[in-house]
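Below you'll find the structure, written out as C-alpha cells, and then a few comments.
Let's look at chain A:
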Amino acid sequence: MKTTLSLALAVCTLVAAAPAFGAGGREAASAQPATLQFALSGNPNTLDPHATAGTLTFQVLRSVYDTLVEPDESGRIVPALAESWGVSADGLHWTFHLRSGVQFHNGDEFTSKDVVATFARLRDPGRASTHAAEFAAVTAVEALDRYTVQFSLERPHAPLLSALASGWSAILPQRLIANGHDFGGSPVGTGPFVFEQWMRDNRITLSRNERYWIEGQPAVARVNFNIITEVAVQVQGLLTGDLHIIDMVGPTDIARIERNPATRLDTGLSSLVMVMAINTRRPPLSDVRIRRALNHAVDKQTILDVAYAGGRPIGTFMDAGDPFALDLAHLHPHDPERARALIREAGGVNRVLDLVLPQNFEPHVRAGEMYQQMLAQAGIEAQIRLVDWSTWLSDVYGAANFDLTVIGHTGKLDPDGRFSLFETDRNYVGWSHPEIPRLLQAARLESEFAGRREYFAEIQRLLAEEVPFVFVGTNYRFIAMRETIHGFHMDGKLDTYDLRRVRFR
Partner candidate 1 sequence: MTAELVRVDNVSKVYYQAGLLRQRARSMVAVRNVSFSIAANTVLGLVGESGCGKSTLARAVAWLDPPTSGRVVVSGIDPGLRERSQMALFRRTVQIVFQDPYSSLNPRQCIGESVAEGLRNQGVPRDRRRREVARLLDMVGISPNRASERPHRFSGGQRQRIVIARALAVQPRFLILDEPVSSLDVSIQAQIVNLLVDLKRELSLTYLFISHDLNLIAYLSDEIAVMRDGTIIEQAPAEQLIAAPVHQYTRALFADAPVLPEPRSRSS
Partner candidate 2 sequence: MTRRTEIFVRFFLVVSVVYLGALVVVAIAAPHIAPADPRMQNIPARFTPPGTDGFLLGSDEFGRDVLSRLLFGARSALLVGGVAVALALGIGMVVGLTAGLAGKVVDSALMLIMDAVLSFPTVLLAITVVSVFGYGLPQVMTAIGVIFSPLFARIIRTETLTLKQEPFVLSARALGTPLWRIITVHLVPNMLPKIVAQCTVTVALALVVEASLSFLGVGAQPPTPSWGLMLRNARNYLFDAPWLALYPGLAIGLTVFCCNLLGDLLGELLQRDQ
C-alpha cells in the first residue's frame, strides 16, 4: 500500500511538473546539422507510386521523383521535367518537350522513352494501379523524338495536366521498368534526393542528388523521414530539437509551439473538405428538410476549433482555399431552433441514427462525439459506431451501410476530381442531380478558367441547396518546425512536401 502511495505521488509530481519543461529542452548539437529530421505520421505501405493511393507514399516520393509538370506555390501548374507543352486545337493531342541533360539516380539519362514506359506501367491493367482511371481518356503515349512525347486523347480532357502533376505520375527509368526492378522497396527517380534506406516503421533516409537539374538545389545533404505515429512524441521531439519539421500538431499544442522561441508554426488552409456525410437513400434523411436541419444543428466553427484545431467553415463541397470555391456557408448558419422547426415540419426523426466514425482518425472521432451532442440538442438521437479504416472504405464508403459518417475529402488539383463523385448517384451518399453530368462535361471541354468557374459554381450551388452532407469546413494545416528551418514548402492540394529549398540558418 505504501509503495502504491509513493508511486502515485511520484506520478503526480512527474505529471504535474510536465508542463514546465519543453520550453528549454535540448538544442540540437550543432548549429548547422547535415541531416534534416522530418517526422512522418506513419509508415508508407510501399514506395511504388503505381501501387497505392496512400498519401504517406507520395509525401516521401515527392523528394525522390519528378513529374512532367508540377504545381507552384500558388497551385498553378508549371514546367518540371517537361520544359514546355502545347495542346492541339481540337484538344486531342498534348505535346510535351522534355528537359535534356537530366539524369536518373542510377546514371541513366532521362528521355522520352522513360515517359512512355512509365505511363505504360501506370496504365497496365494487370498492374491495376489505383490511379489508372485518371488516364482513361488517354489512347496513346508516344515518343515523337528523344525529347518529345505526345499524349493522344479520345476526347478533350482539361484535368489531364493536373493528373500529370500528381505524385502517381512520377517518371521512372525505362531500363529498370524493363528489368522488373522493385520500385516498392527502393525507388529510383530523377528527384532532388536519392533513396538510401527504408527501415520499415522506423525511418526512411534520403541523400542529396548532387546532379539535380535545378542548380543549387537541394540545400540539405540528407533527409531522415522519422516514422512517428504519436502526436505527443512528434511535438516533444520538435521542442527538444530532435526533430526539425513535424506534420502532426494537436489542438492544444499550438500555443506551446508558438510560445517557444525556438519553434515556429506554419499555418495554412488545408485542401480538405470536412463533412458529416448523410446517406440520402435512407428515410428520413432522404428528406432535404431533415438534411438542412442537420446543417443548422451543427456549430461548424466549434467543431473546427475543438476537433480539428481550427479552420474555416464552408457551405458546399469545396475547400475554402480553392480558387473555384464559392462561399456559401451563410446558407446554413448554426441555429438549433430552426433545426428543430424543420424537423417538426418534416415529420420528425423517429429512429436512432447510425453515426459511423473511422477509428484511426482521432480528429474525426472527436468531431463525431461533438456532432452526437449537437444533434441531441436539436432532438435527433445518434448512436456512435467506430469502424476501422478498411471497414469504413468497404462497408461505409463502398456499401453505404450508414446513416451519418464523418470524413474529410482530400484535395484535388482540379475541381473535376471532386465533383465527378456526383456524376451519378452511385456514390456513398446516394445523391446526384440531373444537371451535374452536363455541367461536368461542359467544364471538361472548356479550357478557360472563367468559363470553367461558371460551371463549377453552378454545381456548388446545387450541392449547397440539396445538402447531401453537413458541410463543416476546411481545417488549418499545421506544420511546425524549428526556427532555423527556411525554404520549406508544402503542396497544399497534394498534401506533399517540397524539400528542395529547405535550408538551416
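How were these picked? Simply put, all candidates are chains of the complex that A comes from, given by their letters.
Simple rule for what comes next: contacts are C-beta pairs under 8 Å (C-beta built on N, C-alpha and C of every residue); 3 or more make two chains touch, one makes a residue touch a chain; residues count from 1.
Treat the numbers as computed from the prediction; the structure is a model and nothing was measured.
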| item | value |
| --- | --- |
| Result, touching chain for chain A in the complex among 1 or 2 | 2 |
| Of chain A, residues touching candidate 2 in the complex | 1, 4, 8, 11-12, 15-16, 18-19, 22, 230-232, 235, 250-253, 256, 302, 306, 359-360, 362, 365-366, 368-370, 372-373, 384-388 |
